[in-house]
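After this line comes chain A, so read on.
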Amino acid sequence: MFGWIIKRDLLLAMRRQSDVLTTLFFFIIVVSLFPLSVGPEMNMLRTMAPGVVWVAALLASMLSLGRMFSNDYLDGTLEQMLLSPQSLSLLVLGKALAHWLVTGVPLVLMAPILGIQYDLPAEALYVLTTTLLLGTPVLSLIGSIGAALTLGLRGGGVLVSLLVLPLYIPVLIFGAGAVEANMAGVGFNAHLSLIGAFLLVSLVFAPWATASSLRVSLE
Partner candidate 1 sequence: MSWSSVSEFFSMGGYGLYVWGSYIVTFICIAGEILLISNRRRTLEKQYGLIHGVNRKRDSK
Partner candidate 2 sequence: MAINWFKYSSPASFYFLAGKMIPIFVFAAVILLIAGLYVGFFVAPTDFQQGEAYRIIFIHVPAAWMSMFLYVVMAFWAGIGLAFNTRLSSMFATAIAPTGAMFTFIALWTGALWGKPMWGTWWVWDARLTSELILLFLYIGFMSLQAAIDDPRRADKAGAIIALVGVVNIPIIYFSVQWWNTLHQGASVSINQAPSMATTMLMGMLIMVLASWMYSIAVILKRARVIILERESHTAWVAELRKKGAEQ
């Protein structure tokens, strides 16, 4: 069941290629805007790089949150999912991970290339990619709560960001902090383990919260 929902969602995503690419291009454009605004001066960019890449990843993954449930909501499959004997939390976990595969992973793959644009040392690129790899699922999981709460609301897109951004802040702090710590030569393991902790906690609690939000939204 769990595998089925991920396969189904990936299939749906593949059919609409544009969704995957728009998120990716948004990420690339936002990251490339900063040198234009701040100036090409290298060590300024190097210090800013982790923050810029992380904030861009955060915004990019939030961009496509709205569509996580809305298509199924419109054509009624969401109601069938609610009625199905399968546990809703598992289905929702599947949807969140499918969202992560569609939006999170491309960001993780693209991050090192953009890091080079900011002249990040090799090891910092490695740390940036691992933090993003661990962090983006947390963004999708917490984001799924916001997406479920604002299902079918007018102006839901903006509302999701208002609900979800404060909850992203710990992940952002430790994600960008890890890369910065690495560049400053200080160990970054503490940051990584904390992001790992956020991941585990949100893996357990987010699906349950999203399931109850879906029940509330579809009552």
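Candidate entries met the following condition: all candidates are chains of the complex that A comes from, given by their letters.
The rule is short, and it goes like this: a contact is a pair of C-beta atoms (placed from the backbone, for glycine too) under 8 Å apart; a residue touches a chain by one contact, two chains touch by 3 or more; residues count from 1.
Because the structure is predicted, anything quoted here is derived from the model rather than measured.
Colleague: So chain A is shown by itself and the numbered options are 1 or 2; which of them touches it within this complex?
Modeller: 2
Colleague: Within their complex, state which residues of chain A touch candidate 2.
Modeller: By the definition above, chain A touches candidate 2 via 145, 149-150, 153-156, 159, 162-163, 165-167, 169-170, 173-174, 177, 181, 194, 198, 205, 209, 212-213, 216-217, 219.
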